[in-house]
Structure formats: C-alpha cells, structure tokens
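Note that this complex is displayed minus one protein chain, with the remaining chains in position.
The letters A, B and C name the chains in turn, as written, and every chain counts its residues from 1.
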Amino acid sequence: MTAKLSNAQIAWRAAQDIPDGAYVNLGIGFPEMVAKFKPDGREVIYHTENGVLDFGEAPPAGEEDWDLINAGKKAVTLNPGASFFHHADSFAMVRGGHLDVAILGAYEVAQTGDLANWSTGPKSVPAVGGAMDLVHGAKRVCVITDHVTKDGRPKLVDKCALPLTGVGCVTTVYTSLAVVDIVNARFVLREKLPSISLEDLQAVTGAELVADKVGDLIVPEV
Amino acid sequence: MTAKLSNAQIAWRAAQDIPDGAYVNLGIGFPEMVAKFKPDGREVIYHTENGVLDFGEAPPAGEEDWDLINAGKKAVTLNPGASFFHHADSFAMVRGGHLDVAILGAYEVAQTGDLANWSTGPKSVPAVGGAMDLVHGAKRVCVITDHVTKDGRPKLVDKCALPLTGVGCVTTVYTSLAVVDIVNARFVLREKLPSISLEDLQAVTGAELVADKVGDLIVPEV
Amino acid sequence: MNKIQTDIDEAVAGIEDGMSVMIGGFGGSGAPIELIDALIDRYKRTGSPGNLAIINNNAGNGAVGIAAMIYAGMVAKVVCSFPRSTDSRAFTERYLAGEIELELVPQGTLAERIRAGGSGIPAFYTPTSYGTQLAEGKPVAEFDGRHYVQERWLKADVAIIKAEIADAKGNLTYNKAARNFAPLMAMAAETTIVQASRIVDPGGIDPEHVVTPGIFVDAIVEVAEPAQEEALLRAGAQS
Partner (left out) sequence: MNKIQTDIDEAVAGIEDGMSVMIGGFGGSGAPIELIDALIDRYKRTGSPGNLAIINNNAGNGAVGIAAMIYAGMVAKVVCSFPRSTDSRAFTERYLAGEIELELVPQGTLAERIRAGGSGIPAFYTPTSYGTQLAEGKPVAEFDGRHYVQERWLKADVAIIKAEIADAKGNLTYNKAARNFAPLMAMAAETTIVQASRIVDPGGIDPEHVVTPGIFVDAIVEVAEPAQEEALLRAGAQS
C-alpha cells in the first residue's frame, strides 16, 4: 500500500477549505477533529444540533458543565456571541440551508453524491441521529474518510451497497489519498497525493475518476 | 321589534361562561368588550395573535407604548407572568388547540357551525387577519352577535351565503335574544329572553331551533 | 466577523427592482421605518428599487412606512393578512385601480409559511382556511378524519427588520410585541438586514436571551432612536 494521509491530515486538508465567517457543523467523532486545524485568521462559527451556536473548545477536565455539551455529548465552552435555542430552531438552521459547511464521516460515497454513513446493516441497533438532516442542510456537504475500507475495498463507489443516509447530497470528499468533488454525478478528481499514480488511485476507487485538472494533495505533518 | 340585549349585555353573558384559569382570545372590535365583564374571582389569561400572552387593560391615555399592542393595534399593559413570542409560536398556540376559548363576531352562523365573519363579498378590499386560524384553534369557539342583521334578516342561518371563515367550527352563539349551542349540526336553544316567545324567536332564526330544555336569558343592566 | 454597517443607504443597496421583500412589523410595532425610508429615498433619487413584492401582515397605514412605499410607486404586489388599517388609502386606491396585486393569506398561515421557508419545509398542512375561498386551488388532504389545506413555504430575497439590541455577529433581541414576524422573516430571506436601536459587543446579549441567532442575519445598522410608526401617525405624519 502506498503512503496515505493520517486522519489528522485529512482533517487538516478539509479545514483549509472552510471560508472565513462560515457557519459549520462537524459530525460526531472524526469530523470533530477538523476544528483543530482551522487556519489562523479565519473565524468559524460552529453549530451543534442540540441547540448551541458559536461554541468553543472543550473546557479543562473537571470544569465541565454537562448542560453545555455538543451533539457528541462532549462538554464545550461558549464564545462571546453564542446563543441557545431549541431543537426545532436548531434543525431549521440545518434543513433551511443556513449552514455553510457540514463535514461528516462515511462508510460509502457514490459518484451520484449518495452517502451511506449511518448503518452497516440490520444486525445492530440502528441509530441515525442528525445525519439524515445534515446532509440536506448545508450549502456544502463534505465527507472525510479513508479512501478504502479496513480490508481494502473502495469507499468511493458506483452505487452504495449500505443503507443510504441521503441521495445526491455530497459535495466534496476528502480522503487519505485524494480530494474529490462530485459534479453532475461524477467523481471529479481535484487533488491526489503526488506519490500515487492516477492508475493506482483509480484502482482503489469504485467508479471512474474524471481527471482533467488534478493538483497535488500536499499536507504538512500534523 | 321585541326588547333585546345591548352589545354590552351580550358581552356580559358570554363572559359568564369563561371558566377560571382559561386562556382566551377575544377578536378585534366588539369581542374585546367581553374582558370588561369577567366575573370577579376568576382569572383569565388573554392571548393576542401578535405575540403577547397575559396582557392587561389599556394604559391611561398618553402612557401608551405602541410596541405593546394587541391584534386590534390598541395599546395594552402586561400582567405579572406575561410573555412575548413570535408570530409562529403565537399561532402554534392557536392552531395547536391550546386556547380554551375564542370569542368572535359574525355576519352569519350556520346550524352546521360554519362561520362567515371576514368578507361581505367581492366589492371591498378583502382582509382576513387571524380569524380563519382562530376558528380552528380554541377548544370552544364562541360568537357574539345581534340575532338579526340591521335590516332584520336572520344571522343564524341554514347555510351561510357570505364567504366562509371556517367550516363546522362554532360551538356557541350568544345573541341579543338567545344563547344557542351548535350540537350535531343543529341549533340547540339553551337560553332565550323571557320576553320573547319561542315562535317569535324561531321566526327571526334561519334554521330550526331545537328547544328541549330552554332556560331564561337574564342579564343585568350593564 | 462584523456584520455592522455604518451607512444605512449602503445597507440596503443590494435591494433591486423586482425583489420580494419581507418587512417586519404588525401594524406600527416593529416597522423598520428608517430602512424603509432609505429604500424610498433611493427610489425617488434613482427610480430603483421598484416593482417590489412586499410581505408584511398589513399593507400600510397613513403615509409612512409601507404606505409611503406604495405612494412612491415602488410596490407591485403585497402579500399580507390584513390590508386594512385606520387609514389604508395608499393600498386601497392602488389595489382598486388594479395597480397592486394582493395575495391574501390568513395570519397564522402567513407566519407558518414564512417559518417553513426558513426551515426547509416546502409544504405543510393546516386546518386554517379549509372550505373557504382562500383555499381554492390548493391541495386538500384528510388526516385522522379531519380536512386540511396544503400550504407552501414563503421565502423572500430580502428581509428588513427592526431589532432592539444587536451584536456584530448578528444576534438580536426585540422590543415587546415588536418581535412579531421579524424572527421568522430573518430565517426566510436570502439576505436579512436589521436596524437595531443599540449595538453591543458579542457576549453583550446573554446567550439564553438571544431571540434571533446571528446565523440568520447578514447586515446591521444602528438606528439609535428609531421612529415608531404608530407614534408618527398619531403625530400627524404626512408623506
């Protein structure tokens, strides 16, 4: 296997594309890491489904207020200018298209923009949370993910095999090997690691990569 | 023409049926008069469409705050325990069935409970306000009205001729001659002025009055 | 992030011919008189923005606010629940002359349609107006044995609203019943422009007391002692 980005590096790359002044929702888990890599000088306002806008970093251990948490049930703090609101208003922000960016994890992303990220099948207890709302809310719906599954199968696919979270909803995928936009139901390769050939990248991708103007995916050690 | 109740007396009679602790919306104009006749010892909380719950009497002339008005654009005051909310929340209270009583005026009420009170036809500028919402909101939708029009035609009718405000929505009608419940699409006469015979009352009513147990409509001079 | 603008004319400079404009207020309470006046001034100077569709509970009173816009000739359509007022000649004359289109919407339906517009809900069902003229042509459905009318969301290009306190991030509070439609309009418009009586630093509004979170607001101008429409009318304001 060729060299690939760490999760932190994928998060770093995704963070570079968040514009100054953006309203952003970061999914539970891996996507929360994106906040760490916000470029200096940019202001980003974070939204969490459970009714807080403009929250800040985690408080020091022992100083948590468990009534002040994010959607991942982690304690957070408030920035000046924060606000509280109930769940219907919170999802009005989401569903109403008021968020600029949502960043989510994925099991599979199809070239049509379909996303599967909530269920690995009927065996476990199903749990969906706010994922199905978020994919229809933000102006840009970004996915961060390893390029392949743990056993080496493509996560960027022709058609999702797993239960869908949303149809035609993903804008951009940041993977361990590449940055891929979804344009007119095609994967458009925007950047790839310089160390991997287009052929090798295509070989671990489950649908055709349109590769007209491809930049280098260059990420610092983070 | 036989003796009849004044508007103030009709309002008085309607006020007697508002239970203690009720949440009440009084329509613009004549219905606002009902508040004057709330029986002592009963607490009534008034709602106005423009986002105030638990408002009080009009302020003295010259002390009006024109940002603190009711739906009729009249200045009001606040009782302790009042609250402000936006228009969607205000009509959630209405449409969601949270009001106990709404009291409205009428051009016509049909025995089916249909109400016409917003338009006298296509000639003027149409204006509906909150009337069409209110008739579907409160647990009891009451009408106060003269029993007949200015030229003597029945206002309680078989079928409304004027444009409807709502279908099957009226619970009780307080008129200048009688109190009439609407039960299973029939006018059920509950009270009538002792001075008018059932025959004479029926003669000025546009649909059959069911008159099994009829009490006396006795109202003080007010 | 700083959404504060110092020039009220600049704040409304993006409002163009033919746009739909939600205007906060219920009668005079909440009417953003200074923002409206800035629009009228520009229209009188430049002939733009004209041909506007105005969304408000009412259709103007006397010769100030929306009535002044109508008298100026900027208004092609009004979406409202109650186009009558103590003096609604401005609207009535143009309407009866066929010069202004009216879309009459029950008040609660108007509020809910605007909220739906801001909330990504393209349509909903309401008992309001079922069986009436105002439901004609609209889909009807039965739920649990009762009939309901399907209503569509209502959005706008711009909202102009009046707030009490604002911060640079766009968080807002309102003054008493002047709140009315403003928080909904802020959600439903592509661009929301606010006149606030007072601007404070972010954090100057308790997060528990924010009524409109800043995400719904694009531009704020301070109008320290705003005119109150009803007070203007009672003082005998003329166009």
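Note that a contact is a pair of C-beta atoms (placed from the backbone, for glycine too) under 8 Å apart; a residue touches a chain by one contact, two chains touch by 3 or more.
Owing to the predicted nature of the structure, the values given are computational and were not obtained by experimental measurement.
For the omitted chain, the shown partners it touches in the full complex are A, B, C.
Here one chain is not drawn; of B:L53, B:A75, B:A131 or B:V180, the residue touching it is B:L53. Within the complete assembly, A:H86 is the residue of A:R42, A:H86, A:K139 or A:R153 that touches the hidden chain.
Within the set B:S6, B:S83 or B:S195, the residue that contacts the chain not displayed is B:S83. Summarising the interface, chain A meets the missing chain with residues 48-52, 65-69, 73, 84-88, 90-91, 94-95, 114, 119, 125-133, 136, 163-167. Residues of chain C in contact with the chain left out of this view: 112, 116, 119-127, 141, 143-144, 146, 148, 152, 173-174, 176, 207-209, 211.
Take chain B: the residues that touch the chain left off the picture are 21, 23, 43, 45, 47, 53-54, 78-85, 88-89, 91-99, 136-137.
We adopt the following convention: only the chains that are shown with their structure count from here on.
With centres defined by CA atoms alone, the chain at the far end from chain C is A. Spacing of chain A relative to chain C, judged by their CA centroids, is 36 angstrom.
Chain B and chain C have CA centres that are 30 Å apart. Separation between the centroids of chain A and chain B, computed from CA atoms only, is 56 Å.
Within chain C, contacts with two or more other chains are made by residues 115.
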